[in-house]
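Got a structure for you, written out below as structure tokens; questions coming shortly.
Just one protein chain is left out here, and the rest sit where they should.
And then subunit A:
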Amino acid sequence: MSANTVNIVVVGNGMVGHHFVEQITNHGKTDPSIIYKVTVLSAEPRLAYDRVHLSEYFSGKTADDLALTTPAQYEALGVDFHLDAAVVDIDKLGKFVKTKSGQVFAYDKLIMATGSYPFVPPIEGNDQPHCLVYRTIEDLEDISASAKVSKTGVVVGGGLLGLEAANALREAGLETHVVEFAPQLMAVQVDTGGGRLLKDKIEALGVQVHTQKATQRIEAGQTSRYRMCFADGDFLETDMILFSAGIRPQDTLARQYEIKIGERGGIVVDNHCLTSEPDIYAIGECALWNNFIFGLVAPGYTMARAAASHITGGDVEFLGADMSTKLKLMGVEVGSIGDAHARIPGAQTYIYENQPDGVYKKMVVNHEQSVLLGAVLVGDTGDYDTLLQYALNGIDLPEHPESLILPASGDAPAVGLGADALPETATICSCHNVSKGDIIAAFDGGACDLASVKSCTKASTGCGGCSALLKTVVDSELGKRGVEVKKDICEHFAYSRQELYHMVKVGKIQSFDELIEKHGHGLGCEICKPAVGSIMASVWNDFVLEKPHVALQDTNDTYLGNMQKNGTYSVVPRIAGGEITPDKLIVLGQVAKKYNLYTKVTGGQRIDLFGARVEQLPPIWEALIAAGFETGHAYAKSLRTVKSCVGNTWCRYGVQDSVGQAIDLENRYKGLRAPHKIKFGVSGCTRECAEAQSKDIGVIATENGWNLYVCGNGGMKPRHADLFATDLDDATLVKYIDRVLMFYVATADRLQRTSVWLENLEGGLGYLQDVVINDSLGLGEELEQQMQHIKDTYQCEWKTAIEDESSRKRFRQFVNSEESDKNVVFVQERAQIRPATEAELETLAKSGKGTEQIIDVVELA
């Protein structure tokens, strides 16, 4: 039986068009009776990318970082896609479209997701070379190129996008101006009072704001490239001009083919996002619903879901959207909810303004002061989540509504909105449309903590604005289920790793025995012993093979090597930054040859030697240490490698010495014991050859210094590192890394990588930045001192081990014999050894030789 095929052609591959593709292909997986064959026609030269975070292109993100999908992913979904394929012709009767290159695609359903284009005001001279717009990656490339030959830049338009664009110019190092026609900035979202404060704050950051200026003409300048002449006779000279004066729906195609268009543009759609034509839908910024264009991504996603649902027989409709926003513009927090301008008849307002601290808050309520209609927040958006929930869910306001925006004073507790007060329909995450009910369902489905709720609902993985609210809902739900959030590390200690850390540090406890006697019971286990060993090492940095610690370590730490499947060990010397001299390379080869070790170049830019028997470890290390090597800590939960690219010493594109930096960082942090292994990467330019953004600590060179990324991860659950701070000098870079790592060591759970630690850290990245950059807990100096102590007491554990007779004695297979373990059998493969497989061992046994008689290496036919 063959399935029905529905041909769906999607015109446009912006964020919304891409979301539609995801929705429809996802549906295809659950209902195999109908095949949705999706064709994507994109006018742009690349597939969908994140336009919301476009300005991050200037702080180091690349086009690849911003990408929402890849050709491989589309291929895997069975999506046929064509780039640079603008549609020029629609045949509504024949039901096919034609692209500019003449290719024809038949459709059963046509989705218009053509988005919008930047509005360029009709100003004389607006078509000159350095007059640009801000919408696509190609625009950014143009801006970047222009910025290189410009000193001054002007953004025309002081709305949300205009200020984003101004930030981009500022990041590019230009003297930046914003020219706005209206009397204030962000006139759509913010009222006069908020606009005034916003202007002050932005000017304090060095961006000059000119309001109530209508540009009439752009002519040749006298001191700069251009001169902008204003209606009031003033002028402003600049080298480049960026227009960001609003968007217009990209509806040309629909207009040409007589699909119904609104009076002021936009393709008219109904609740299913269906246009005036059967089988043609419009979604996103090109669509006009109820005479309104929605210029935000969340409503666009809802439209995509509505259209996909209608095609697949579902009942999701688009019923308008909340346009509330919370964002950070050049570090200034701005929030706008609902009727920000109090235009609803009868509306009343409460205003709180704190000029010294630069905070403005306004609440708009109904005549009876029982329902919140809107709000404006500038300088502090801490109340945003609570206010938004009041507004969206029509929750009854407290008796004195002003308490919601007034600062908590004295012993009056700050008024928050408990998670229990929210109805199940309350939207927690608007980016991914996750309601409180969805979160409860996630718990019913087996999720048991914040991280698992995030991964199964996607909540808080978009803009992240709802993270605090999400945490409250998750905590309340855990409490209700009587899930006592059990943090006991194991049966021997009724404490979390963090609590044990504090006990060791504050109680000055120096040994496991002392700790378990005072705070635990039994003899310990494979969980608590290594954890305490690691804590002792982090806090005291004693030699891990000192008598009191030796019995704590997992075998890898005890024998200072990673145990491999047949009981032999790997030998991994440190090769800081991946830089190694020919002489040292030769020594590695000689040692490997002498002891017949398998050698492999690893992902961490060093060379591992495998197959060392326990009794061979001391002489091998003796030889390596004599040649100037030291331990690489490959066996320990500690700093592993700092991967680097070759940097500006050799590379044509490098802007800093990434190898030198990598070596310095590796030498500073080597030996630091942590809850889990830590990897670094240092790239010499934004091409990112060292893949620093997949590391716990990533450092990427900029023209002005270093950008720091934190808490990335490769491996099983990849996570892109978050941009933490930009353009740091060497000293600040080290200071921040000291603080981040030491804070991680002190607060993370056992075996928790930095990525999961950050995901679970209340307040997330913002909180970590606050602790590290603003020193909000006053711990900065102490964290640095702790790190300095670790550095000052560093010792190569192998050097200490081989110099000490009693440590050395531990590296014996037998306490009463010099023989080797005869069960360790190797075979040859590709001219090197490898452990014999079980089948090979059996064959050997049958051959009459018996494994016990077999010596080192045997050749198998």
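We take it that a residue touches a chain if its C-beta (ideal position, glycine included) is under 8 Å from a C-beta of that chain, and two chains touch if they have at least 3 such contacts; residues count from 1.
The working rule: contacts and distances are computed from a predicted model.
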Of the options "3-isopropylmalate dehydratase large subunit", "Nitrite reductase (NAD(P)H) small subunit", "Electron transfer flavoprotein subunit beta" or "NADH-quinone oxidoreductase subunit H", which is the UniProt protein name for the chain that has been left out of view?
"Nitrite reductase (NAD(P)H) small subunit"
Sole residue of A:His492, A:Lys637, A:Lys695 or A:Arg753 that reaches the chain not shown, by the stated touch rule:
A:His492
Sort through A:Ala67, A:Met323, A:Leu478 or A:Met563 and give me the one touching the missing partner chain.
A:Met563
Which of A:Leu406, A:Cys525 or A:Cys651 contacts the chain that the document leaves out:
A:Cys525
Given the full complex, what residues of subunit A touch the hidden partner chain?
491-492, 513, 522-526, 529-530, 547, 550-556, 558-559, 563, 565-567, 614, 809-810, 812-817, 819, 821, 823-824, 838, 852
